[in-house]
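A quick write-up on the structure given underneath.
Let's look at subunit A:
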Amino acid sequence: MTDQRSDNRIQRRNFLKKAGGAGATVTLASFAGCAGGDDDGDGEGGDGDTETVASGGSETVQMEGFKVPAESVLPQSELDDAQAIPELSLIVNPPKAQPDDHETSMFVTKEIAKLGLDTTVETMTWPAQSSAVWDGTDWDMTFWQMVGRPSRLDPDEFSVQMGHSSFQEGYNYYFWEDDEYDQKVMAQREELDQATREQLMKECQQIFHDRGPSTFLMYPHKTIPWNSDRWEGVVELNGMGAANMLTFSQMEPMGDRKELNIAYDQQLQALNPFDQSGEIDMIQHRMIWDRLAWPDESALPQPRLAEEFNWKDETTLEVPIKQGHTFHDGEPVTAEDVKYSYDIHRNYSTYFSGPVEPVNEITVVDDHTVEFSFDYHFAPFPMAAMGRIAIIPKHKWTDIIENRMEVENPMLYQEDTPLGSGPMEFVHWRSSEEVRLERFDDHFDPIAYEARNSRIIPSVQTMLTQLENGTLDMLANYRGDKDVLKDRVEANDSLTMASTTTVGFKQISYNNDRPPFHIDGFRRAMNHRFDKETIVNDIYSGWGSIAPNTLVSSALKNWHNDELERYEFSLQAAANELVKAGFVWEESDGMLYMPADNTEVGN
Partner candidate 1 sequence: MSEQNTTALDSEISTWRERQVDAWRRRIAFLKQEPMGLAGILMMSAIILVAIFAPVIAPYEPTETDYGNSLTPPNAEHPLGTDSAGRDIFSQLVYGARPALQIGLLSAISVAFVGMNVGLIAGYYGGYVDDVLMRLVDFAYGIPFTPFIIVLVALWEPSKWTIVGAIALLLWRQTARVVRSNVLNLKEKPFVKSARTIGASDRRIIYRHIAPNVLPLVFLYGSFAIAWAILTEASISYLGFGDPTAVTWGQMLQSAQQSQALARDAWWWFTMPGMAIMLTVISAFLIGRGYEEQLNPELQEK
Partner candidate 2 sequence: MTLLEVNDLHVTYSGDPDVEAVRGVSFTLEKGETLGIVGESGCGKTTLAQAIMGALPDNGEITSGEIIFDGQDITHLSNRERRKIRWEKMSMISQSAMNSLDPVYRVKDQIKEAIQEHRDMSDKECYERSRELMELVGLDPDRIEDYPHQLSGGMRQRVIIAMSLALDPDLIIADEPTTALDVIIQEQILYRIKELQRELGNSMVMVTHDISVVAETCDSMVVMYGGELMESGNVDEIFNNAHHPYTLGLQNAFPSVEGEKRDLTSIPGSPPDLSNPPSGCPFATRCPFSAPECEEPLSTVEPVEGHQVRCHEPIPFEQIRNRSGKDETWLSQNQH
C-alpha cells in the first residue's frame, strides 16, 4: 500500500515571492525576500523580535534578522572543516504532480537558509523519491504525505509504524529513535483501559513534538458537496469526511431518483479483495465485500458480518457471524469462508498481511463461529483487521488460486465480475469512465438506493457543472478552488457541502541519522522556520487545518494532544535553539557551523 500516491491532481497555485515588504493587505501573511536578497530585517510579518536573546547577559552581535551572543560568532581560522554544514536539499515531487508541495518547498528552503545555511529544492518523480528516501539514506529533508484511511482512525498505526525505532526499515524512514517513546507506544497497544491508553498516546506525542524529528504542515480537509434535495442521511465521519462507508450504507433517496451518481477525479486502480490502494477503490471495495466489523461515527469498531466479538481471554477472540447470509451468487457465507479470507493474508504478502501478523491460529468452532488466537493481546485487531479484511467466497477463490492465477500473488488477479457478499453487486467497470454497482437485495443491512455509478471526471469544472445541472448527486473529492465551490453551493439551495479534517497529513521530515539533523536543537530550529499560516491558507488555499508536530490528527478528538504548544515562526527563536545547542556562525559570511564536539551521529 503506498501513501505517497502521486495523486494526479494537476493543481497549481502560482504563488511566488513578493518583492520587497511593501504594504501587504490583511489576507496576505507577507514573507521575507530570499536569503541573499534585500532582507528587510525584523520587519517581517510573523518574525516578531520580542524573543529574548539566549545569551546570558554578554553583549550580542546583530546577524541578518536575528541577534546572537558574541562568543557564538568566530573567525574562519577557529573553525575546522568537520564543523562545516554541506548544502541541505529538500526532496519534493515535480510541480506537474504536486504543484502545492513544490511551491511550499521553494518557500520553506528560503526561510531555512536565513539561519546561514545553503539550501536547495531537489525535484524527483515519486519512484525516484521513494527509492532515494525509502531504500537509501543519502538525503537531508523530504516532503511526505500520508492519506487518511479508515484503518488510521485508530492512532496506533501511525504512532507505532512511524514512531517506533524498530520500524526504521519501514514507515519510520527518517530513522527517529527515542527509547522512552518506544516503550510508551508499545505499552498503549496492550493497554486494555481506554483512558490510560489515551494518556499514554498523548505522552508519546509530547516526546515526538519536543524532539521534532519532522515538521508537520497540515491535516488536509476533505470537502464533499452533494445534492441535499435528493439525498438525506449523509454522515460526516470525523477524520474521513462525508464520503465514507457509513454515508453510503445509510443515505436514502428522497425523490424518485433511486441511483446515486458520484464523481471522482482519480482512476479506479483495481477491484481486488486483497488490495485496497486508491481512494475510489476503498468505497467500491467495502460495498462489494463485507467485513466482520465496521467503524461507527466515533470511529470505534462495531459488529457487521460478525454478530459480536468478545475477548474470551487475553489472547483469544471469539467471533460468531450472522446466519443465513449469502454471497451475491447465492452461496451461503460460512465460518469456513471467514477463516479462508484471513488465512490468505497470512500465506501471501498482501496489503493486509501487517494487521494479521500477530494472529497465530484461526479455528472454525462451528458452521458460524470463528476463533482467533494471538501471540499477545493485540487491542487494535478489531479495527485494523476485522474492519478491513474482505470476506471472500472460498468456493471461487480456491479455483482461482489453484489454476487461474498466472502470477504468484492473488493481489494481482483481477476477477471479471468481483464476487462478494456486501450490500452492492458489481455490474460493470469501464476503466477511466465509470463503475456501476447495484443493490444486493437480500443483504442483512440493505441500502436504501438501487444503484451507484462512480464516474471518473478529471476536470473540476465539468464536475461542478454536472453537480449543478443534476447529472451528478455528489462529488467524492473536489480539488478545485474553494471559493468557487462555496459560491456555487450558496447560490444553489439544493446543494450542501461538508468540509472535515482528515487523519492524513503533509509533513517535511529530516534524516535524523545525518548531521546536522542528528542534533535535537538543530531540528527544533528547523521547526521554527515554518510559516504554517501562509503555507496552509495561501499555498494550499485553506484546504486543511494547521498541524502541530504530532502524528495524531486533530480530527481524532479523544486521541489528539491539545496541550502541544506550537513552534513559533521566528528567526530569533530558531537562532536561540542553535546557540543553546552550541552552533556557531562564521564572522565574515555569516554561515552556520556545527558545534565542534558534536559533528558525528552518536557522540
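FYI, a contact is a pair of C-beta atoms (placed from the backbone, for glycine too) under 8 Å apart; a residue touches a chain by one contact, two chains touch by 3 or more; residues count from 1.
The candidates came about this way: all candidates are chains of the complex that A comes from, given by their letters.
The structure displayed is predicted, hence computed values, not measured ones.
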item	value
From 1 or 2, the one in contact with subunit A within this complex	1
In the complex, subunit A residues that touch candidate 1	10-16, 18-19, 25, 27-28, 94-96, 99, 102, 460-461, 464, 480-481, 484
